[in-house]
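Heads up, one of the protein chains got dropped from this complex, but the rest are sitting where they should.
Showing chain A:
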Amino acid sequence: MKKALTSVLMSSVLLASAVGCSSTSSEQQSAAGTAAPAASSKSEATPAASKEKKQLKLWFYFEGKERFDKIASLTQGYSKVDSSVEVVPEFIPFAEFKKRLSVGLAAQDLPDIVVIDNPDHAAYAAMGLFADITDKIKDWPDKDQFYEGPWKSATLNGKVYGIPLGSNNLALFYNKAMLDSAGVKPPQTWDELRDAAKKLSKGDIKGLGFSGLGNEEGTFQFLPWLLGAGATFDKVDSPQGVKAYSYLADLIKDQSVSKEVLNWTQADVMKQFAAGKIAMMVNGPWQIPELKTNAPDLQYGVALLPKGEKYASVLGGENLGVVNGKNVDDAVKFIKYVASPDVIKPFAQSFGYFPSRKDVATDKYWTEDPVLKVFNEEMQYAQPRGPHPKWPEISNALSSALQQTLTLSKTPEEAAKEAQTKINEVLK
């Protein structure tokens, strides 16, 4: 009998250790989530002070200590304004981010504020992740200062679910020396662009580069063409939509664009441009510091994306979303603080963002620099992706059609038609 008892004890000990393992592993994971070293040191440094303070959690996915410190400067700045609340930033890797949010939503384990990629905002608002703060910011005068594109990306069906944090967009980079030696001026229309790209292509060197990946990044790069042709994401098989696809297919057929763009990320595009393998590229302002590291002596200029039917670009950037929960009021106060001109201006400058607010955008920092002012001007043509709660599915249809076109495995008409069928399925 004694023996039996021991073995039961033994097994329960084993069992407890097994279960213990599984629960600690999830804790470890969240600790690993705050991988930026400053995260742990900071939260350790202030246990006494935070005892009476209400803690709000902020999730973001910007990598690196530098960017963490910039986010931390926002939260620390806020604790000087409001001493009753402490906002604790927590880093979640981008690859994990959406998974953590979806899983967290089902498991009711969520932060209070989320820095979110703007096309995802509507999807998560539809999931019920974000609180409707329309009434809470009704009397906030600053709300009219935002550009329409960024502001729209934080809304769903006319309701507001957050505030834009910062924006960026795409424009055309060109290699000055290469354009000069080919006797080409920076193109301003689609026809000029096609012509210029043809003249600039010689053997291994191609006139133009962009990212044609079969994912959200590819859609991001494709949208300016679609919008510039005069189409919208819900009317892809219109003559305008087909034109956008066939224009890009023509660039491939002209051999002005390498088929390799199918596998290029935007960072790859930047590296090709830095190496002088492509004369022009479609890319965003976040590549500017990288470009400097990769090719310090490269002389380049930036122009608006050439005009098709109209000027168009795509809106990138992040929004601050307020998570549905018991801390909504405090969270709204915090995001209003972050979005205020005095706070957002230095933050946007140090972060490589373009202001989502018109009043901040008039600052000389963005209007006098020859490169930044182009992106700043492009801001008014920048349209958000969606917003639609099922944007990821729409995006998938658009980028599959893009790949079919660029591989020349389907005609632009067929590809656009197939994409439209899928999109109709989503929109119905």
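What we mean here is this: a contact is a pair of C-beta atoms (placed from the backbone, for glycine too) under 8 Å apart; a residue touches a chain by one contact, two chains touch by 3 or more; residues count from 1.
Following the convention adopted for this analysis, contacts and distances are computed from a predicted model.
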item: Name per UniProt, for the chain absent here [options: "Sugar ABC transporter permease", "Protocatechuate 3,4-dioxygenase alpha subunit", "NAD(P)H-quinone oxidoreductase subunit 4L" or "Two-component system chemotaxis response regulator CheY"]; value: "Sugar ABC transporter permease"
item: Hidden partner chain, touching residue among A:Asp82, A:Glu260 or A:Glu377; value: A:Glu260
item: Touch with the omitted chain, as defined above, among A:Gln55, A:Ser79, A:Ser102 or A:Gln188; value: A:Ser102
item: Which residue of A:Thr232, A:Gln299 or A:Ser409 touches the chain not shown here; value: A:Ser409
item: Candidates A:Leu129, A:Leu291, A:Leu372 or A:Leu398 - the one touching the absent chain; value: A:Leu129
item: Touching residues on chain A - with respect to the absent chain; value: 3-4, 7-8, 11, 14-15, 18-19, 22, 98-99, 102, 105-106, 123, 126-129, 204, 213-216, 258-260, 262-263, 277, 389-390, 392-393, 396, 400, 403-404, 406-407, 409-410
